[in-house]
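Only a single protein chain was left out; the remaining protein chains are all shown in position.
Every chain is named by a letter (A and B) in the order it is written, and numbering of its residues begins at 1.
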Amino acid sequence: MILEVKNITKNFGGVTAINNTSFSIESKQIYGLIGPNGAGKTTLFNIITGNYKPTSGDVFLTGTKITNKKNYKIVQDGIARTFQNIRLFSSMSVEENILIGFDSKAKYTYLESMFRLPRFFSHEKQIKQKAHEIMEFLDILQYKKELATSLSYGSQRKVEIARALATQPKLLLLDEPAAGMNPNETHELAQLLFKIRDHYNLTILLIEHDMKFVNHICDKVMVLDYGKTIFEGKIEDAVNDEEVIKAYLGDFKHA
Amino acid sequence: MFPLSKTNLLKLFLILSIVLFLFVAQNNFNDYTIRILNNIAIFIILAASYNLINGVTGQFSLEPNGFVAIGAYVTALALLSEDMKWELFQLEDPHPWILALHLDLIPALFFSGLAATIVAVFLATPVFRVRGDYLAIVTLGFGFIIKVIAINNPEFTNGSIGLNEIPTVINLYWTGGLAILTVIFMLNVIYSKYGRAMKAVRDDEDAASAIGINTFKIKTLAFGTSAFFEGVGGGLLAILLTTISPDLFTFFLTFQLLIIIVLGGLGSMTGAVIGSVIVVGGMEWLRFLDGPLFLFGMDFGSHPGLRMVVFSVLLIIIMLFAREGIMGKRELFTLFKRKGKK
Partner (left out) sequence: MDISTFIQQLINGISLGSMYGLIAIGYTMVYGVLRLINFAHGDIMMVGAFSSFFGMSVLGLDIYSSVVFAILISVIVGVLTDKVAYKPLRHAPRISLLITAIGISFFLENLVNVLFGGTPKSFHAPAFFDQTFQIGSAIFTPLVFIVPLVTILLLLLLLTLLYRTKYGIAIRALAFDIKTVSLMGIDVNKIIMYVFIIGSSLAAVGGVFWAINYPILTPYMGVMIGLKAFAAAVLGGIGSVYGAFLGGVILGFTEVIFVAFFPEYGGYKDAIAFVFLILVLLFRPTGIMGINFEKARF
């Protein structure tokens, strides 16, 4: 089990955003977090990544408790994420954006970089090599020196994913990766995710609204509504579940 | 170890030409010009380091005058002999630590930087832990506090009288050389993983921590580094001026550095160098504004302080209409290499 989310509750003042939610993800699964808008999906993401502290409950990564750890430490433990509205570093090139992901693996000190001592050169070379490999794998090598934010939307998505992959995560969190994409691009993205899942031995958790996409790639889904888990299982079964229908379309029986 | 490429040869050539220029200047230019060049060199050191926290890491700070003051006092006290101290200290006898403090030039400068860095880390910790917003106010206040401390501890600093007859142990080679070194060190930091992290914090702090960067550590690193070189610059300034006092290191110094890095381009070291030349030169040239003014055959009288008004208007205009400054975020060599629109 890669990720275990146990009895997480999150209150913001008087509002209960997440209500005693639990789920778990097995290694190499592609797991979908779906539900109507405002259900608490991004909040749950933010709790897993350590940006929010849960009011109660715990999160475990490969058995180790990561609840209440600082967010940058959780990245080092092996969780990486992308954002709904693509947050690349606007002053830097594609290569530099990806290098930043690798930077925790480059073990030279501040003074070694200031005085350009040998370890600086060897480690920089190593991570530049690794960045090259990722860019090649994701087919963005031709944009290496371009300003990251000058690329097309689809390519920027890839850069963001590449940057997240650079941290060598065990678990990759994608926040609406297919947002704003047409069916062709969505299909390509699905292929890409399968490819990186297999090549990098990843587990993927994603938030999505595009049901065809979810259907295509997710092994399992969890449906969230008003902060509560109302369904967990295969998406074919989710579609027929009464609670899920009520959440998305409203309560027809008692309308 | 040092890769021999076209750009590296170009950089080497650049450095050698500057050294040659310093040699020519030291031996041929008059005292006034040499003084200006010394000033420019020291401002380059200060501006390049100030640029690291402000321009590269994007944390608005007003710290330079405080750390320059610390550096100046440490160096001055380290270089003055024990006898000199007995002679100079008039308000109270010098403290035994002060008498014991005696260092050669290089250790003195190093300790100036170190002292500034230590203070910087103490200041930065409460601020960066909580609200980076407040860095400017805290550093602004800090500049005043340093003055208050200097005035109220005459056994350490000789109070408001200050220190003079600081030995003249440096020349253009020192200031120019240290300026070159500082710029090289800053560039080295920028083109490393630490520089990338600093820029990431500037561009999008939340995304930076989402990618594993310890933003608190990076901000403190940048701030401490800026402090170090500002302390060293302060030490050089003390030697150059031969006399220092608590009210010498006013906010105006910080303001000049701010104009320099904004004019040059926030985040660009090349810009800091260019800005230093323009602003120091400009300050000298615009001195006439503070004296009697005869324009278009009319006598406008004498308005001391007009120079400062012009400079503040200049800053405002740059911020409103040319925020990127001269170089934007680019360096000299990237002008030839980089492709990509913005």
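Heads up, the rule we're going with is that a residue touches a chain if its C-beta (ideal position, glycine included) is under 8 Å from a C-beta of that chain, and two chains touch if they have at least 3 such contacts.
Only a predicted model underlies this, so the values are computations on that prediction, with no experimental measurement involved.
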Residue among B:152, B:168 or B:243 that touches the chain left out of view: B:152
Residue in contact with the excluded chain [from B:140, B:161 or B:241]: B:140
Candidates B:184, B:315 or B:332 - the one touching the absent chain: B:315
Touch residues of chain B, complete complex, unshown partner: 54, 58, 60, 62, 126-127, 129-131, 133-134, 136-138, 140-142, 144-145, 148, 151-152, 206, 251, 255, 258, 262, 266, 303-306, 308-309, 311-313, 315-316, 319-320, 323
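The rule is simple: only the chains that are shown with their structure count from here on.
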Averaged-CA centre spacing for the pair chain B and chain A, given as whole angstrom: 42
Complex contact set, residues of chain A against chain B: 49, 51, 71-72, 75-76, 80-81, 83, 87-93, 96, 99-101, 103-104, 106, 108, 110, 113-116, 118, 120-121, 124, 127, 145-147, 150, 163-164, 167
Contacting residues of chain B [partner chain A, same complex]: 1-3, 185, 188-189, 192-197, 199-200, 202-204, 206-215, 221, 267, 329, 338-342
